[in-house]
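Scroll down for the structure; my scribbles are underneath it.
Just one protein chain is left out here, and the rest sit where they should.
Residue numbering begins at 1 within each chain, and the chains themselves are lettered A and B in the order written.
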Amino acid sequence: MLIPHPLLGPRDAVEFTYLGDASLLARPDGLAEGADAAFHDYVYLRDNPAGVHRELWYHEQGDRSWLVVTRNTVTHEILGAELARDVALAMRGAK
Amino acid sequence: MRFSALRVIKEALTGHKGWQPLWRNPDPQPAYDFVIVGGGGHGLATAYYLSTTFRKARIAVLEKGWLGQGNIGRNTTIIRSNYLLPGNQPFYEFSMKLWEGLEQAFNFNAMVSQRGIVNLFHSDGQRDAYRRRGNAVLLSGADAELLDRDQLRAMIPFLNFDNTRFPIKGGLSQRRAGTARHDGVAWGYARGADLAGVDLIQNCEVTGFRIAQGRVLGVETSRGYIGAGKVGVAVAGMTSQVMAKAGLRLPIESHVLQAFVSEGLKPVIPGVITFGAGHFYISQSDKGGLVFGGDIDGYNSYAQRGNLAVIEDVAEGGMALMPMIGRARLLRIWGGIMDMSMDGSPIIDRTPVEGLYLNAGWCYGGFKATPASGYAFAHLLATDTPHDTARAFRLDRFAKGHVIDEKGAGAQPNLH
Partner (left out) sequence: MTRLSGGLIDRSRTLSFTFNGRSYPGHPGDTLVSALLANDVRLVGRSFKYHRPRGVFSAGSEEPNALVTLGSGARAEPNTRATVAELFDGLEARSQNHAGPLGFDLLAVNDLLSPFLAAGFYYKTFMWPKAFWEKLYEPAIRRAAGLGSLSMQPDPDAYDKGFLHCDLLVIGAGPSGLSAALTAARAGAKVILADEDFRLGGRLLAESHTVDDAPATDWIAGVEAELASLPNLRLMRRTTVWGAFDHGIYGAVERVADHLPDPGAGVRQTLWRITARRVVLAAGATERHIPFANNDRPGILLAGAMRAYANRWAACPAQRVAIFTNNDDGHRTALDLLGKGVQVAAVVDTRPDATALGPYRTYPAAQVTNTWGRRGLTAIRVAHEGGSDWVTCDALGVSGGWNPNVHLASHQRGRPVWDAAAQAFLPGACPPGMIVAGAAAGQGSTHAALHSGAKAAQTALADLGIVANLPDLPRAEDTPLNLRPLWHVPGKRRAWVDFQNDVTVNDIALAHRENMRPVEHLKRWTTLGMATDQGKTANVTAIAVMADLTGQSIAATGTTIYRPPYTPVSLAVLGGGDTGAQFRPRRLTPTHPWAQAQGAVFVEVGPWMRAQYFPRPGETHWRQSVDREVLATRAGVGLCDVTTLGKVDVQGADAGVFLDRLYCNPMASLKVGMVRYGLMLREDGHVFDDGTCARLGAEHYVVTTTTAQAGPVFRQMEFARQCLWPDLDVHLISTTDAWAQISVAGPQARALLGRVVDGFDLSNAAFPFMACANLTVCGGLRARLFRISFSGELAYELAVPARYGAALMARLVDLGADLGATPYGTEALGVLRIEKGHAAGNELNGQTTAQMLGLGRMVSAKKDAIGTVMSRREGLVSDTRILVGLLPVDAAGPVVAGSHLFAEGAVQQTDTDQGWVTSACYSPHVGSSIGLGFLADGAARMGEVIVAANPLQRQNVRLRVVSPHFIDPDGGRLRD
(Lines give C-alpha, C1' and ligand atoms only; values in the text may rest on other atoms or scores of the structure.)
Protein backbone atom coordinates (compact mmCIF):
# COMPACT_ATOMS: atom_id res chain seq x y z
CA MET A 1 0.00 0.00 0.00
CA LEU A 2 1.00 3.61 -0.48
CA ILE A 3 0.07 6.23 2.08
CA PRO A 4 -0.34 9.77 0.72
CA HIS A 5 1.60 11.61 3.40
CA PRO A 6 0.35 15.22 3.51
CA LEU A 7 3.90 16.55 3.86
CA LEU A 8 6.03 13.96 2.10
CA GLY A 9 3.84 12.65 -0.72
CA PRO A 10 3.18 8.97 -1.35
CA ARG A 11 5.13 6.72 0.99
CA ASP A 12 5.19 2.94 1.20
CA ALA A 13 3.00 1.65 4.02
CA VAL A 14 5.89 -0.43 5.35
CA GLU A 15 7.37 2.81 6.68
CA PHE A 16 4.35 3.19 8.93
CA THR A 17 3.06 1.54 12.07
CA TYR A 18 -0.68 1.06 12.26
CA LEU A 19 -2.64 1.77 15.41
CA GLY A 20 -6.35 1.65 14.64
CA ASP A 21 -9.53 3.66 14.61
CA ALA A 22 -9.06 7.42 14.74
CA SER A 23 -11.63 7.51 17.54
CA LEU A 24 -8.53 7.02 19.71
CA LEU A 25 -7.97 10.76 19.28
CA ALA A 26 -11.02 11.40 21.45
CA ARG A 27 -9.60 10.34 24.77
CA PRO A 28 -12.10 10.85 27.60
CA ASP A 29 -11.33 12.95 30.65
CA GLY A 30 -10.01 10.58 33.27
CA LEU A 31 -11.07 12.81 36.12
CA ALA A 32 -14.65 13.27 34.95
CA GLU A 33 -17.70 11.52 36.35
CA GLY A 34 -18.30 8.18 34.61
CA ALA A 35 -14.73 7.92 33.39
CA ASP A 36 -14.75 4.13 33.90
CA ALA A 37 -17.49 3.55 31.35
CA ALA A 38 -16.13 6.19 28.99
CA PHE A 39 -12.68 4.59 29.04
CA HIS A 40 -14.11 1.10 28.51
CA ASP A 41 -15.78 2.29 25.32
CA TYR A 42 -12.71 4.30 24.28
CA VAL A 43 -10.18 1.55 24.88
CA TYR A 44 -12.17 -1.50 23.80
CA LEU A 45 -15.14 -0.83 21.52
CA ARG A 46 -14.78 -0.23 17.80
CA ASP A 47 -17.19 0.47 14.95
CA ASN A 48 -15.01 -1.70 12.73
CA PRO A 49 -16.74 -0.60 9.54
CA ALA A 50 -16.70 -2.52 6.26
CA GLY A 51 -16.13 0.53 4.13
CA VAL A 52 -14.73 3.95 4.88
CA HIS A 53 -12.55 3.93 7.99
CA ARG A 54 -10.62 6.78 9.54
CA GLU A 55 -7.52 5.32 11.11
CA LEU A 56 -4.21 6.21 12.68
CA TRP A 57 -0.88 5.46 11.04
CA TYR A 58 2.48 6.48 12.48
CA HIS A 59 5.34 7.31 10.13
CA GLU A 60 7.79 5.50 12.34
CA GLN A 61 10.45 4.92 9.67
CA GLY A 62 9.99 8.47 8.44
CA ASP A 63 9.16 11.83 9.88
CA ARG A 64 7.32 10.55 13.00
CA SER A 65 4.04 12.13 11.97
CA TRP A 66 0.87 10.50 13.18
CA LEU A 67 -1.62 10.56 10.32
CA VAL A 68 -5.35 10.13 10.11
CA VAL A 69 -5.81 8.12 6.92
CA THR A 70 -9.24 7.66 5.42
CA ARG A 71 -9.30 4.26 3.77
CA ASN A 72 -11.89 1.83 2.54
CA THR A 73 -11.47 -1.45 4.40
CA VAL A 74 -13.16 -3.43 1.64
CA THR A 75 -11.17 -2.13 -1.34
CA HIS A 76 -8.15 -0.64 0.49
CA GLU A 77 -8.66 2.53 -1.53
CA ILE A 78 -7.24 5.54 0.30
CA LEU A 79 -9.41 8.62 0.18
CA GLY A 80 -7.12 11.00 2.01
CA ALA A 81 -4.62 11.56 4.78
CA GLU A 82 -4.21 14.39 7.27
CA LEU A 83 -1.80 15.14 10.06
CA ALA A 84 -3.40 13.73 13.19
CA ARG A 85 -2.21 16.78 15.07
CA ASP A 86 -4.30 19.01 12.82
CA VAL A 87 -7.32 16.77 13.29
CA ALA A 88 -6.83 16.71 17.04
CA LEU A 89 -6.46 20.48 17.21
CA ALA A 90 -9.60 20.93 15.10
CA MET A 91 -11.48 18.61 17.47
CA ARG A 92 -10.35 20.75 20.40
CA GLY A 93 -11.46 23.87 18.59
CA ALA A 94 -14.85 22.32 17.92
CA LYS A 95 -15.42 21.53 21.59
CA MET B 1 -25.40 -43.43 4.70
CA ARG B 2 -22.51 -44.57 6.82
CA PHE B 3 -19.04 -44.10 5.37
CA SER B 4 -16.65 -47.00 5.62
CA ALA B 5 -13.97 -48.80 3.65
CA LEU B 6 -16.53 -51.42 2.69
CA ARG B 7 -18.85 -48.78 1.39
CA VAL B 8 -16.06 -47.26 -0.71
CA ILE B 9 -15.29 -50.68 -2.17
CA LYS B 10 -18.92 -51.47 -2.89
CA GLU B 11 -19.45 -48.14 -4.63
CA ALA B 12 -16.24 -48.52 -6.59
CA LEU B 13 -17.46 -51.83 -7.93
CA THR B 14 -20.87 -50.46 -8.84
CA GLY B 15 -19.84 -47.29 -10.60
CA HIS B 16 -20.28 -44.90 -7.67
CA LYS B 17 -24.01 -44.73 -8.38
CA GLY B 18 -25.09 -45.12 -4.77
CA TRP B 19 -23.46 -42.11 -3.15
CA GLN B 20 -25.95 -39.77 -1.58
CA PRO B 21 -25.66 -35.99 -1.21
CA LEU B 22 -23.47 -35.12 1.77
CA TRP B 23 -26.31 -32.91 2.97
CA ARG B 24 -29.73 -31.80 1.82
CA ASN B 25 -30.53 -28.39 0.36
CA PRO B 26 -33.66 -27.62 2.39
CA ASP B 27 -35.76 -24.51 2.01
CA PRO B 28 -35.97 -22.51 5.21
CA GLN B 29 -38.94 -23.18 7.46
CA PRO B 30 -40.87 -20.23 8.93
CA ALA B 31 -39.35 -20.69 12.37
CA TYR B 32 -36.83 -22.73 14.32
CA ASP B 33 -36.03 -23.18 17.98
CA PHE B 34 -32.40 -22.42 17.24
CA VAL B 35 -31.00 -20.40 14.40
CA ILE B 36 -27.22 -20.44 14.00
CA VAL B 37 -25.98 -17.59 11.86
CA GLY B 38 -22.86 -18.62 9.99
CA GLY B 39 -22.13 -21.92 8.24
CA GLY B 40 -18.43 -21.91 8.94
CA GLY B 41 -16.61 -24.32 11.19
CA HIS B 42 -17.87 -22.96 14.48
CA GLY B 43 -21.46 -22.56 13.32
CA LEU B 44 -21.60 -26.05 11.86
CA ALA B 45 -19.96 -27.55 14.94
CA THR B 46 -22.46 -25.73 17.14
CA ALA B 47 -25.37 -27.16 15.17
CA TYR B 48 -23.80 -30.61 15.25
CA TYR B 49 -23.38 -30.69 19.04
CA LEU B 50 -26.69 -28.96 19.65
CA SER B 51 -28.49 -31.65 17.67
CA THR B 52 -26.44 -34.69 18.68
CA THR B 53 -25.01 -34.13 22.16
CA PHE B 54 -27.67 -31.79 23.49
CA ARG B 55 -30.51 -33.52 21.65
CA LYS B 56 -32.14 -30.33 20.47
CA ALA B 57 -34.34 -30.21 17.38
CA ARG B 58 -35.68 -27.54 15.03
CA ILE B 59 -32.25 -26.11 14.28
CA ALA B 60 -31.13 -24.19 11.22
CA VAL B 61 -27.74 -22.94 10.10
CA LEU B 62 -27.92 -19.90 7.84
CA GLU B 63 -24.95 -19.35 5.55
CA LYS B 64 -24.73 -16.41 3.20
CA GLY B 65 -22.57 -18.32 0.71
CA TRP B 66 -21.50 -21.95 0.67
CA LEU B 67 -20.90 -24.14 3.71
CA GLY B 68 -17.39 -23.77 5.01
CA GLN B 69 -16.86 -20.49 3.20
CA GLY B 70 -15.42 -18.71 6.20
CA ASN B 71 -12.05 -19.10 7.84
CA ILE B 72 -12.54 -22.88 8.13
CA GLY B 73 -11.99 -22.86 4.39
CA ARG B 74 -8.84 -20.76 4.38
CA ASN B 75 -6.56 -21.46 7.33
CA THR B 76 -3.30 -23.22 8.06
CA THR B 77 -5.01 -26.16 9.80
CA ILE B 78 -3.04 -26.26 13.02
CA ILE B 79 -4.50 -27.88 16.12
CA ARG B 80 -2.81 -27.60 19.51
CA SER B 81 -3.57 -27.14 23.19
CA ASN B 82 -0.50 -25.34 24.48
CA TYR B 83 -1.84 -22.11 25.91
CA LEU B 84 -0.49 -20.30 28.94
CA LEU B 85 -3.43 -18.78 30.73
CA PRO B 86 -5.97 -20.62 32.86
CA GLY B 87 -8.80 -18.89 31.00
CA ASN B 88 -7.66 -20.53 27.77
CA GLN B 89 -5.76 -23.74 28.29
CA PRO B 90 -8.49 -26.02 29.70
CA PHE B 91 -10.73 -24.97 26.83
CA TYR B 92 -8.15 -25.80 24.17
CA GLU B 93 -7.34 -29.09 25.84
CA PHE B 94 -11.03 -29.91 25.80
CA SER B 95 -10.95 -29.10 22.10
CA MET B 96 -7.97 -31.40 21.60
CA LYS B 97 -9.81 -34.24 23.26
CA LEU B 98 -12.76 -33.67 20.96
CA TRP B 99 -10.39 -33.67 17.96
CA GLU B 100 -9.04 -37.00 19.09
CA GLY B 101 -12.41 -38.70 18.77
CA LEU B 102 -13.94 -36.51 16.13
CA GLU B 103 -13.73 -38.63 13.01
CA GLN B 104 -15.21 -41.70 14.59
CA ALA B 105 -17.91 -39.50 16.15
CA PHE B 106 -19.05 -37.83 12.97
CA ASN B 107 -18.06 -40.66 10.61
CA PHE B 108 -15.93 -38.56 8.32
CA ASN B 109 -12.18 -38.60 7.86
CA ALA B 110 -11.05 -35.07 8.62
CA MET B 111 -7.42 -36.26 8.64
CA VAL B 112 -6.76 -35.24 12.20
CA SER B 113 -3.06 -35.90 12.40
CA GLN B 114 -1.16 -35.58 15.66
CA ARG B 115 2.30 -35.17 14.23
CA GLY B 116 3.29 -32.63 16.87
CA ILE B 117 4.30 -29.01 17.12
CA VAL B 118 7.59 -27.38 18.07
CA ASN B 119 7.72 -23.71 19.07
CA LEU B 120 11.33 -22.60 18.84
CA PHE B 121 12.93 -20.17 21.22
CA HIS B 122 16.00 -18.05 20.67
CA SER B 123 16.80 -16.32 23.94
CA ASP B 124 16.88 -17.07 27.63
CA GLY B 125 13.90 -14.82 28.26
CA GLN B 126 11.90 -16.64 25.61
CA ARG B 127 12.95 -19.96 27.10
CA ASP B 128 11.72 -18.87 30.53
CA ALA B 129 8.38 -17.78 29.07
CA TYR B 130 8.05 -21.08 27.19
CA ARG B 131 8.92 -23.01 30.31
CA ARG B 132 6.20 -21.17 32.15
CA ARG B 133 3.80 -21.99 29.33
CA GLY B 134 4.85 -25.62 28.99
CA ASN B 135 4.40 -26.12 32.70
CA ALA B 136 0.96 -24.51 32.53
CA VAL B 137 0.10 -26.97 29.78
CA LEU B 138 1.27 -29.96 31.81
CA LEU B 139 -0.54 -28.73 34.92
CA SER B 140 -3.76 -28.58 32.91
CA GLY B 141 -3.38 -32.26 32.08
CA ALA B 142 -2.19 -31.81 28.51
CA ASP B 143 1.23 -32.73 27.17
CA ALA B 144 4.33 -30.62 26.58
CA GLU B 145 8.06 -31.14 26.37
CA LEU B 146 11.00 -28.77 26.55
CA LEU B 147 13.62 -29.63 23.96
CA ASP B 148 17.19 -28.46 23.97
CA ARG B 149 19.24 -27.63 20.93
CA ASP B 150 20.74 -31.10 20.59
CA GLN B 151 17.37 -32.79 20.77
CA LEU B 152 16.10 -30.39 18.14
CA ARG B 153 19.08 -31.08 15.90
CA ALA B 154 18.34 -34.75 16.05
CA MET B 155 14.65 -34.23 15.46
CA ILE B 156 14.68 -31.47 12.81
CA PRO B 157 18.19 -31.47 11.36
CA PHE B 158 17.35 -29.15 8.48
CA LEU B 159 16.76 -26.12 10.68
CA ASN B 160 19.33 -23.38 10.40
CA PHE B 161 21.38 -23.93 13.54
CA ASP B 162 24.67 -22.45 12.44
CA ASN B 163 24.41 -19.42 10.19
CA THR B 164 21.74 -17.43 11.92
CA ARG B 165 20.91 -14.01 13.23
CA PHE B 166 18.94 -15.45 16.15
CA PRO B 167 20.35 -18.87 17.10
CA ILE B 168 17.88 -21.60 17.99
CA LYS B 169 18.30 -22.38 21.66
CA GLY B 170 15.53 -24.93 22.05
CA GLY B 171 11.87 -25.52 21.64
CA LEU B 172 8.63 -26.25 23.38
CA SER B 173 6.93 -29.23 21.88
CA GLN B 174 3.50 -30.78 22.08
CA ARG B 175 3.28 -34.19 20.51
CA ARG B 176 -0.49 -34.37 20.48
CA ALA B 177 -0.68 -31.19 18.43
CA GLY B 178 -0.83 -31.39 14.67
CA THR B 179 -3.08 -30.58 11.78
CA ALA B 180 -6.46 -31.51 10.35
CA ARG B 181 -7.92 -31.22 6.88
CA HIS B 182 -9.81 -27.96 7.31
CA ASP B 183 -12.51 -28.47 4.69
CA GLY B 184 -13.02 -32.01 5.93
CA VAL B 185 -13.82 -30.66 9.37
CA ALA B 186 -16.50 -28.37 7.98
CA TRP B 187 -17.95 -31.13 5.85
CA GLY B 188 -17.89 -33.69 8.64
CA TYR B 189 -19.80 -31.38 10.96
CA ALA B 190 -22.16 -30.33 8.20
CA ARG B 191 -22.94 -33.90 7.23
CA GLY B 192 -23.32 -34.94 10.86
CA ALA B 193 -25.65 -32.06 11.59
CA ASP B 194 -27.68 -32.69 8.46
CA LEU B 195 -28.09 -36.36 9.40
CA ALA B 196 -29.30 -35.23 12.82
CA GLY B 197 -31.98 -33.14 11.19
CA VAL B 198 -30.40 -29.71 11.12
CA ASP B 199 -31.41 -27.59 8.13
CA LEU B 200 -28.26 -26.24 6.49
CA ILE B 201 -29.40 -23.33 4.39
CA GLN B 202 -26.87 -21.95 1.94
CA ASN B 203 -27.09 -18.67 0.05
CA CYS B 204 -29.13 -17.23 2.91
CA GLU B 205 -27.71 -13.97 4.23
CA VAL B 206 -28.93 -12.52 7.50
CA THR B 207 -29.81 -8.90 6.87
CA GLY B 208 -31.25 -7.99 10.25
CA PHE B 209 -32.62 -9.12 13.58
CA ARG B 210 -36.22 -8.72 14.69
CA ILE B 211 -36.02 -7.60 18.29
CA ALA B 212 -38.90 -6.63 20.59
CA GLN B 213 -38.69 -5.62 24.23
CA GLY B 214 -35.04 -6.51 24.31
CA ARG B 215 -35.62 -10.02 23.05
CA VAL B 216 -34.76 -11.48 19.67
CA LEU B 217 -37.68 -12.97 17.77
CA GLY B 218 -36.02 -13.99 14.57
CA VAL B 219 -33.83 -12.95 11.70
CA GLU B 220 -34.48 -11.17 8.43
CA THR B 221 -32.68 -12.93 5.61
CA SER B 222 -32.18 -12.77 1.89
CA ARG B 223 -34.64 -15.67 1.79
CA GLY B 224 -37.26 -14.05 4.00
CA TYR B 225 -37.97 -13.77 7.69
CA ILE B 226 -37.13 -16.75 9.88
CA GLY B 227 -38.46 -16.90 13.42
CA ALA B 228 -36.16 -18.16 16.15
CA GLY B 229 -36.35 -19.11 19.79
CA LYS B 230 -32.67 -18.43 20.16
CA VAL B 231 -30.14 -17.03 17.73
CA GLY B 232 -26.47 -17.89 17.93
CA VAL B 233 -24.07 -15.83 15.82
CA ALA B 234 -20.77 -17.37 14.71
CA VAL B 235 -19.61 -15.27 11.77
CA ALA B 236 -15.91 -14.67 12.38
CA GLY B 237 -14.57 -11.80 10.32
CA MET B 238 -18.01 -10.29 9.87
CA THR B 239 -18.98 -10.26 13.56
CA SER B 240 -19.00 -6.48 13.92
CA GLN B 241 -21.11 -6.11 10.80
CA VAL B 242 -23.69 -8.68 11.79
CA MET B 243 -23.93 -7.65 15.44
CA ALA B 244 -24.28 -4.00 14.47
CA LYS B 245 -27.63 -5.05 13.03
CA ALA B 246 -28.61 -5.89 16.59
CA GLY B 247 -27.29 -2.55 17.80
CA LEU B 248 -24.15 -3.90 19.43
CA ARG B 249 -20.65 -2.47 19.30
CA LEU B 250 -17.92 -4.97 20.07
CA PRO B 251 -14.29 -5.19 21.20
CA ILE B 252 -13.30 -6.56 17.80
CA GLU B 253 -11.48 -5.36 14.71
CA SER B 254 -11.41 -7.20 11.39
CA HIS B 255 -7.95 -7.84 10.02
CA VAL B 256 -6.51 -9.75 7.09
CA LEU B 257 -4.30 -12.76 7.64
CA GLN B 258 -2.52 -14.21 4.64
CA ALA B 259 -1.67 -17.86 4.35
CA PHE B 260 0.51 -19.70 1.89
CA VAL B 261 0.95 -23.07 0.24
CA SER B 262 3.80 -24.33 -1.88
CA GLU B 263 3.77 -26.76 -4.75
CA GLY B 264 3.47 -30.40 -3.73
CA LEU B 265 6.67 -31.98 -2.44
CA LYS B 266 7.64 -35.32 -1.01
CA PRO B 267 7.42 -35.26 2.82
CA VAL B 268 10.01 -33.02 4.51
CA ILE B 269 8.33 -31.26 7.43
CA PRO B 270 7.36 -33.74 10.14
CA GLY B 271 4.89 -31.71 12.18
CA VAL B 272 4.26 -28.05 12.83
CA ILE B 273 7.25 -25.77 13.41
CA THR B 274 7.06 -22.16 14.55
CA PHE B 275 9.91 -19.66 14.41
CA GLY B 276 10.43 -17.64 17.57
CA ALA B 277 12.48 -14.81 16.09
CA GLY B 278 10.27 -13.96 13.13
CA HIS B 279 6.72 -14.42 12.01
CA PHE B 280 6.70 -17.85 10.43
CA TYR B 281 5.02 -21.19 11.05
CA ILE B 282 4.90 -24.18 8.77
CA SER B 283 3.54 -27.67 8.32
CA GLN B 284 3.17 -29.95 5.32
CA SER B 285 -0.16 -31.19 4.11
CA ASP B 286 -0.83 -34.82 3.30
CA LYS B 287 -0.95 -33.78 -0.34
CA GLY B 288 2.61 -32.49 -0.05
CA GLY B 289 2.19 -28.71 -0.02
CA LEU B 290 4.15 -26.72 2.54
CA VAL B 291 1.46 -24.80 4.39
CA PHE B 292 2.78 -21.72 6.11
CA GLY B 293 1.96 -18.30 7.40
CA GLY B 294 3.09 -15.41 9.50
CA ASP B 295 1.71 -12.24 10.95
CA ILE B 296 -1.48 -10.44 10.03
CA ASP B 297 -1.04 -7.52 7.66
CA GLY B 298 -1.89 -5.27 10.59
CA TYR B 299 -4.55 -2.91 9.26
CA ASN B 300 -8.32 -3.20 9.40
CA SER B 301 -9.52 -5.04 6.33
CA TYR B 302 -12.45 -6.93 4.92
CA ALA B 303 -10.72 -7.52 1.59
CA GLN B 304 -9.69 -11.17 2.10
CA ARG B 305 -6.38 -10.34 0.47
CA GLY B 306 -3.18 -8.80 1.72
CA ASN B 307 -0.06 -7.08 0.55
CA LEU B 308 3.48 -7.79 -0.55
CA ALA B 309 5.32 -6.61 2.56
CA VAL B 310 3.94 -9.43 4.69
CA ILE B 311 4.58 -11.98 1.94
CA GLU B 312 8.23 -10.98 1.92
CA ASP B 313 8.38 -10.96 5.70
CA VAL B 314 7.01 -14.49 5.90
CA ALA B 315 9.39 -15.76 3.23
CA GLU B 316 12.34 -14.12 5.00
CA GLY B 317 11.35 -15.90 8.19
CA GLY B 318 11.05 -19.21 6.39
CA MET B 319 14.37 -18.84 4.63
CA ALA B 320 16.10 -17.75 7.83
CA LEU B 321 14.74 -20.74 9.70
CA MET B 322 15.04 -23.48 7.09
CA PRO B 323 17.02 -22.41 4.04
CA MET B 324 16.46 -25.79 2.42
CA ILE B 325 12.99 -24.65 1.35
CA GLY B 326 14.52 -22.03 -0.96
CA ARG B 327 13.94 -24.04 -4.10
CA ALA B 328 10.37 -24.87 -3.22
CA ARG B 329 7.91 -22.58 -4.91
CA LEU B 330 5.02 -20.67 -3.52
CA LEU B 331 1.87 -21.86 -5.27
CA ARG B 332 -0.91 -19.83 -3.74
CA ILE B 333 -1.50 -17.02 -1.27
CA TRP B 334 -4.88 -16.29 0.19
CA GLY B 335 -6.34 -14.05 2.84
CA GLY B 336 -9.01 -14.42 5.47
CA ILE B 337 -10.77 -11.90 7.68
CA MET B 338 -9.90 -12.35 11.32
CA ASP B 339 -12.01 -11.25 14.26
CA MET B 340 -9.15 -9.69 16.19
CA SER B 341 -10.36 -9.19 19.72
CA MET B 342 -9.00 -6.67 22.17
CA ASP B 343 -7.17 -9.20 24.33
CA GLY B 344 -6.51 -11.87 21.74
CA SER B 345 -9.03 -14.27 23.26
CA PRO B 346 -12.52 -15.25 22.13
CA ILE B 347 -16.03 -14.47 23.30
CA ILE B 348 -18.68 -17.14 23.88
CA ASP B 349 -21.42 -15.41 25.75
CA ARG B 350 -24.92 -14.07 25.92
CA THR B 351 -25.49 -10.53 24.71
CA PRO B 352 -27.56 -7.69 26.12
CA VAL B 353 -30.31 -8.82 23.72
CA GLU B 354 -32.18 -11.72 25.25
CA GLY B 355 -32.04 -14.85 23.13
CA LEU B 356 -29.10 -13.55 21.10
CA TYR B 357 -25.81 -15.31 21.71
CA LEU B 358 -22.35 -14.57 20.41
CA ASN B 359 -19.39 -16.70 19.44
CA ALA B 360 -16.61 -14.43 18.16
CA GLY B 361 -13.16 -12.95 18.53
CA TRP B 362 -11.06 -15.99 17.64
CA CYS B 363 -8.29 -13.89 16.17
CA TYR B 364 -6.28 -16.17 13.93
CA GLY B 365 -6.52 -19.22 16.17
CA GLY B 366 -10.09 -20.28 15.65
CA PHE B 367 -9.49 -23.46 13.68
CA LYS B 368 -8.04 -25.48 16.53
CA ALA B 369 -10.94 -24.35 18.70
CA THR B 370 -13.64 -25.52 16.31
CA PRO B 371 -14.82 -28.59 18.23
CA ALA B 372 -14.77 -27.00 21.69
CA SER B 373 -16.17 -23.75 20.40
CA GLY B 374 -19.09 -25.55 18.84
CA TYR B 375 -19.58 -27.67 21.92
CA ALA B 376 -19.38 -24.78 24.36
CA PHE B 377 -21.64 -22.58 22.26
CA ALA B 378 -24.16 -25.40 21.96
CA HIS B 379 -23.93 -25.83 25.72
CA LEU B 380 -24.67 -22.16 26.25
CA LEU B 381 -27.52 -22.17 23.75
CA ALA B 382 -29.03 -25.35 25.17
CA THR B 383 -28.62 -24.67 28.88
CA ASP B 384 -28.10 -20.92 29.19
CA THR B 385 -25.02 -21.62 31.27
CA PRO B 386 -21.43 -21.44 30.04
CA HIS B 387 -19.50 -24.62 29.52
CA ASP B 388 -16.97 -25.19 32.30
CA THR B 389 -13.96 -24.61 30.08
CA ALA B 390 -15.38 -21.47 28.45
CA ARG B 391 -16.37 -19.50 31.54
CA ALA B 392 -13.70 -16.89 31.02
CA PHE B 393 -14.83 -15.96 27.50
CA ARG B 394 -17.24 -13.33 28.75
CA LEU B 395 -18.17 -10.17 26.95
CA ASP B 396 -17.97 -8.09 30.15
CA ARG B 397 -14.40 -9.11 30.96
CA PHE B 398 -13.10 -5.94 29.35
CA ALA B 399 -15.20 -3.70 31.55
CA LYS B 400 -14.32 -5.71 34.63
CA GLY B 401 -10.65 -6.16 33.90
CA HIS B 402 -10.55 -9.94 33.60
CA VAL B 403 -8.86 -9.91 30.23
CA ILE B 404 -7.19 -13.06 28.88
CA ASP B 405 -4.12 -11.62 27.23
CA GLU B 406 -1.76 -14.47 26.27
CA LYS B 407 0.73 -12.16 24.59
CA GLY B 408 0.48 -9.27 27.03
CA ALA B 409 -0.07 -6.95 24.11
CA GLY B 410 -2.86 -4.91 25.62
CA ALA B 411 -5.91 -3.45 23.93
CA GLN B 412 -4.47 -3.40 20.44
CA PRO B 413 -5.92 -6.12 18.25
CA ASN B 414 -3.20 -6.18 15.61
CA LEU B 415 -0.58 -7.09 18.20
CA HIS B 416 -2.31 -10.28 19.34
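Everything that follows uses one rule, which is that a contact is a pair of C-beta atoms (placed from the backbone, for glycine too) under 8 Å apart; a residue touches a chain by one contact, two chains touch by 3 or more.
Values in this document were obtained by computation on a predicted structure and should not be read as measured data.
**Q** Could you tell which one of B:G247, B:G264 or B:P352 touches the chain left off the display?
**A** In the full complex, the listed residue that touches the missing chain is B:G264.
**Q** Just the residue numbers, please: which parts of chain B touch the chain that's not shown?
**A** Spelled out for chain B, the touching residues are 3-5, 7-9, 11-13, 16, 19-25, 65-69, 73, 86, 89-90, 101, 103-104, 107-115, 122-123, 125, 127-136, 138-141, 144-146, 158, 160, 163-167, 181, 183-184, 187-188, 202, 262-268, 277-278, 284, 286-288, 303-305, 307-308, 311-312, 314-320, 323-334, 397, 399-403, 405, 407-411.
**Q** Residue-wise, where is chain A in contact with the chain that is not depicted?
**A** 1-2, 17, 19, 24-25, 27-31, 35-36, 39-40, 42-43, 56, 58, 60, 64-66, 75-78, 83-85, 88-89, 92
Going forward, only the chains that are shown with their structure count from here on.
**Q** Nearest whole angstrom, what separates the Cα centre of chain A from the Cα centre of chain B?
**A** Computed from C-alpha means, the inter-chain centre distance equals 30 Å.
**Q** Residues of chain A touching chain B in their complex?
**A** 1, 12-14, 18-21, 36-37, 40-41, 43-50, 53, 55, 71, 73-76
**Q** Provide the residue numbers of chain B that touch chain A in the complex, in ascending order.
**A** Of all residues in chain B, those touching chain A are 238, 240-241, 244, 249-254, 298-303, 307, 309, 342, 398-399, 411-414.
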